[in-house]
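Here is the structure we will look at, set down as structure tokens.
The other protein chains are all here in position, but one chain of the complex has been omitted.
Chain IDs A and B follow the sequence of writing; residue 1 opens each chain.
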């Protein structure tokens, strides 16, 4: 792991291959590439985005036809949009979809009509308290149309007749999502899920899509214990469609993360799974506590992203939500200020490193047995301990060794030991490897993550 | 529930019938009516008080003869008092029972003698640090007599000969208590207990007696799950007598509250039952946390009111203590300052509302099952959710619906959900009713309160 990330090196093969100094730049670059695309919960924007991901990993695209029942829901008609604008009396475009896809409410039905300012205002969304920002609005399940604009744009409109044009279509088609499986030694899966339904919002969620794409790409060829399922799907309906089509297979998911809004400098924020004490909850909490950042760990609540579906009572999967700033708590949220200048390569690198370290712990946790459980083994004789006694300070590695030896009774995993000693898992694991090499530790069971 | 109470309406039939704006005034009015009566642990003062209650609800009066063994105790002789005074050398009454019944120590034996100031002082109680207040004193189980007076009264006495007269009687008779049972659908009981042994102390406990009388009166005709037993008995010996005569029946008590000192503006204070995690403990804690007041929740301790008996190890009933200011912590406690100006209708209304909401939760808690447990049901389609997505704020009702759906797996009661979501039970219950009406929720078990 690069020195620029979280200060602690992952010294496993896995960690070294996953994290390099340029990861943040590469994630940013891909986020910038998919930023302009006008995505919604269905339509060609999603397909174009998935094709971009597919150019990096062997993504499988799935198409679910309009009208398909998925649990309590029905796949809606497919929405596509070509152009939209408002022209004033002089024929000038005062609002233009070509300049920002946020200016049309997502799923707006086709419209071509002339109307007064008063009539137009019934179909306009603004943010009066953030007068320079365009809000992001949708109306997936109620047929409607609207333009979104800045409060200043609205206030500049004279009282005249306008032409409003939305060249969209809402027709039978498909809902599209993509998935990529990195196969590990076992069928047990680690789900990594990002929503791909938002248009030009950089943090929410070009950042998450790009981060997972880069992670999937870097895992290619890596030997892992778990299989890793990357899911790029429209929010809510996409996750529901996936769960409906993989109801039985979802039982293989042993750990999972929903990844969104990972490019800003806030947080980080982790919301625990509904179970609250899953391995994923403990591992991410541990990684964040030792990240040097100022994390917030929240209990599960049923509002947020697709963890809502994964953690619905009929599934109750061990899936948490990882973000930087918590959704809805920052002024940029769901506005035109969530653009490429809001996300930074260094924050993307930090977020990526958190996930890479989480994977590293999930892969490498395990319980060991001290082979000399009665009294301490003589570490000095083995060159494992400073030989001049009496010094006041004791190095962290010495402490870690003592903790591992003391608690390795088969009942405590390395993560347990890391938590109880308040030392980073990486240090605990490193000394466990050293102790194992010296015959002082033997593997005796799998850890909390199993 | 009236807007003037705790801010949250109880929208159940029960709640609406129990609480109206004028409850506080009615409780105050009844407290004022019984305030002048000179009560003690036996005697006609108790009987008069119980007759006043009986004029409002069909109270059954019980008489337990002097000498009856009740566990480790024996019903004492009955005490009655007609008059008492101290006359100075000029024949002037310097202390007069007719003006305040606090001026004679309760259970004082008859006295009619002339004595010096020095001799008199051996039979005088004052509060030197509160020189304008008369203390409240008793000597139930040691034969004695004394006058209670203000420190200033004492200091004004000249060194002369006084005549001390206490025209009381201590004779074989009865201990009297009253009980009223509101019969519900089941024999399981909710005990509401107030002590009726204190003379003219408004808060301690005319307030509790009046509150429970009004509650009992308003429950007439109400259909409830539990039966509600209202017990008006002298402190300690009265509760012991009731328990001795109802040893087996006490097993029906599933919830209980001792109610005292509920008219001042302090607290509120709730002291948990000895069990510490009874339904009553959880419910009152929940109600108080959402009351807008500044409650104190205390663990059980064996000093206080009749919860001492209900929570003795041989009974260990789930009975807590509800008060405003905690007994013994305020300067008015057990003094002549605990008069009618110390209690207020608005505080009585608040206290009453806490108990009414407690009953409402105990009656209405239950566990439900989400009928669509896999992924979320589509609330928008049913008109249960705002249809324009993307807005930053989410209404409390939406959150409550999501919580109820997410946790209604049969293992979580509505109270569990209210606690975990930190939302008021009333909101949780209201949305549960809505969800049930839409077929999204079915009753599957009873809740924590059962």
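Here is the rule we use: contacts are C-beta pairs under 8 Å (C-beta built on N, C-alpha and C of every residue); 3 or more make two chains touch, one makes a residue touch a chain.
Computed from a predicted model, the values in this text were never measured in an experiment.
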Ask   = In the full complex, which of B:65, B:131, B:251 or B:302 touches the chain missing from this view?
value = B:302
Query = Among B:33, B:51, B:93 or B:137, which one is in touch with the chain left out?
reply = B:137
Query = Which residue, A:65, A:328 or A:380, contacts the hidden chain when the whole complex is considered?
reply = A:380
Note = Full-complex touch with the removed chain, picking from A:85, A:403 or A:425, is A:403
Remark   = Given B:182, B:334 or B:347, the residue that touches the chain left out of view is B:334
Request  = Provide the residue numbers of subunit B that touch the chain removed from this figure.
outcome  = 70-73, 135-142, 144, 236, 239-240, 243-244, 247, 274, 301-303, 308-309, 311-315, 328, 333-334
Key: Residue numbers in subunit A that touch the chain omitted from display   = 370, 372-378, 380-381, 387-390, 392, 394, 398-399, 402-403, 405-409, 421
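In the analysis below, only the chains that are shown with their structure count from here on.
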Query = Between subunit A and subunit B, two copies of one chain sequence, what rotation angle (nearest 5 degrees) aligns their Cα atoms?
reply = 120
Request  = Measure off the straight-line distance from the CA centroid of subunit A to the CA centroid of subunit B, and report it in whole Å.
outcome  = 53
